[in-house]
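With one protein chain held back, the other chains of the complex are shown just where they sit.
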Amino acid sequence: MTAEQWGAIAGSICIIMAWSYLFKESDVYYFAEHLFVGLTVARGLTYTFENQLKPLILKDIAEKGQWSLLIPVVIGLLIYCWFFKGLRWVARITMGFWIGYGAGYTLAFSPPVYLKQVFDTFTPFIKDGRFNFEGVLYFLVVITALMYFLFTVKKESGVLKYGSMFGRYALMVAFGSAYGSITMAYLSLVIGKLQVIFKDALHLVK
Amino acid sequence: MDWDKLQRIDVRWIYVLVIVCLLVPMFWPLGLPITISENTRKVWEAVDKLPPGSVILVSHDTGPGNAPELNPMLSALAKQAFEKNCKIVGVAFFDQLVGPPMFQEYVGSVAEKMGKKYGVDWINLGFRLNATATMRQMCDDIHGAMLGVDWQNKPLSEFPIMNEVKSIKDDVDLIFVTTVGTPGYADWMTYVAEPLKKPLTGGASLTMYSGLQQYIRSGQLQGFLGGLRGAAEYEKLVGAPGKGCSGMDAQSLGHMMIITFLILGNIGYFASARKKSRA
Partner (left out) sequence: MQLRRQLPLMVVFVTALLVMLFKFFNFGETGKNVLSQMDKWSQVTSIVAFLLGPINLIRLHIGNVAKRRPRWIHSALTLVVIVVFTIVFALNGSNGKVTLWVVNNIAIQISGAIYAMLGFYICSAAYRSFKLKNLEATVLLLSAVILMLAQAPIGEAIIPGISKWGEWILSVPNSAGMRGIRLGAAIGAFAASIRVILGLERSWVGGSTAD
């Protein structure tokens, strides 16, 4: 047997071990779960060390002489102060850098994406001389969905009340379609695993 | 019939039924035709209109869970791209366990069949931490962002393809992202495609497919494949039925089973509610 075939058999055993949880909580499942956690950590450690840390230190810093990169190296290392009780505040400097970078990027780069979304909502009500039903419906659903999430004003009567009610039903259609799609996604995963067992390992299915 | 009993059925019987229902069409395929959706056609067109020799940047941002949905998309994309003599550059940001090896397996197997060479026609740059920072660097300098090495730690300067592909800004013609969450299509759109005005397409797990429709409508995504169904449609369009198509019959029966469950569950619910109101 080839390594690939042995792999399919091992994979099938792993799938059955994991799925044993569906029938009864047992040590078999926990064995599989902890094996997975251990393997993920081991792989993460070796991959990051070999493919990222090594080239960073050996190539970028030592070979190319980008010594200024030692500053972010030090900033990154400060995060390990988290493990020393009196020095936890130092680790927050690294976190501060990440948070600032993330927040700055969100504010700097996201607006064009969302503005396009806003502009696209305002489609003409008359298109090619005909009433654009789809465009009007789209506009109404976006506005009423936003209205539904407006919590700072009372919506006891008038446009706000009926608008948010319409928005609620429109959102139910959206959630329904999300549920339909998610159902399909999860079944695909089960199908994928059954293919590993019955196709790749047992060769019972073409 | 005592419909009320339906409410108290052991859940494990449902699990057994799920397995049986999904297995039956694997042994006896129904061969139901697959219709092509507009979103899938747009993806195909986005690749089809590229001139020969174009470069497609593929970001395989999937985790182990959703890999069965997204992996078949890579095979179909590779077939269409290589037939047009396009080049493929692969990266991964979501999961280091799955992204690079799966990209290698699925694109690699198609490349081998079509006589395409690693490092010349395609390359796997591997996984990198900190998606936003790496993506932003890739816009101007892919070599620097990837720390100068491919997924096997070999210097990028050794590969002819990387002598042509220096930055996304100047050298990449299409971005194809398979996505299951963050980092994923949203990051590529915000930090790369939108600022550089590059076309962005790809495929998503159906868990998030309904949530990205508005970007297709606004033209920020050039169509998008939806899960295994999208993969099956794409495989059909490129004329290479694979794992996507083979799962469609099982999917059909699975959906019918869930609809039956919904009906039976509600019959049981109304029957027991009626019984209670009578009592």
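For reference, chains read A and B in written order, and residue numbers begin at 1 within each chain.
Going forward, contacts are C-beta pairs under 8 Å (C-beta built on N, C-alpha and C of every residue); 3 or more make two chains touch, one makes a residue touch a chain.
The structure displayed is predicted, hence computed values, not measured ones.
Per the touch definition above, the residue from A:V37, A:I126, A:V159 or A:L204 contacting the chain not shown is A:V37. When the omitted chain is restored, the residue from B:V58, B:L97, B:M162 or B:V192 that touches it is B:L97.
Contact with the omitted chain, checked across B:H60, B:K79 or B:R128, is made by B:R128. Counting the whole complex, the residues of chain A in touch with the unshown chain are 3, 6-8, 10-12, 14-15, 17-19, 21-22, 30-53, 56, 68-69, 71-73, 75-77, 79-80, 82-83, 89, 92-101, 103-110, 114, 117-118, 121, 134, 137-146, 148-149, 167-184, 186-187, 189-190, 192-193, 196. Those residues of chain B that touch the chain absent from the view are 7, 9, 11, 14-15, 18, 30, 32-35, 37-39, 63-68, 97-98, 100-101, 105, 126, 128-130, 132-134, 136-137, 140-141, 144-145, 151-153, 206, 209-214, 216-217, 226, 229, 248-249, 251-259, 261-262, 264-266, 269.
Heads up, the rule we're going with is that only the chains that are shown with their structure count from here on.
Between the Cα centres of chain A and chain B there is a gap of 14 Å. On the side of chain A, the complex with chain B involves touching residues 22-23, 40, 43-44, 47-48, 50-52, 54-56, 59-60, 101-102, 105, 109-110, 112-113, 116-117, 120, 174, 177-178, 181-195, 198-199, 204-205. Touching chain A in their complex are the following residues of chain B: 12, 15, 18-19, 22-23, 26-27, 65-69, 96-97, 126-129, 132-133, 147-149, 151, 153, 189-191, 194-195, 205-207, 209-211, 214-215, 217-220, 226-229, 243, 246-247, 250-251, 254-255, 258.
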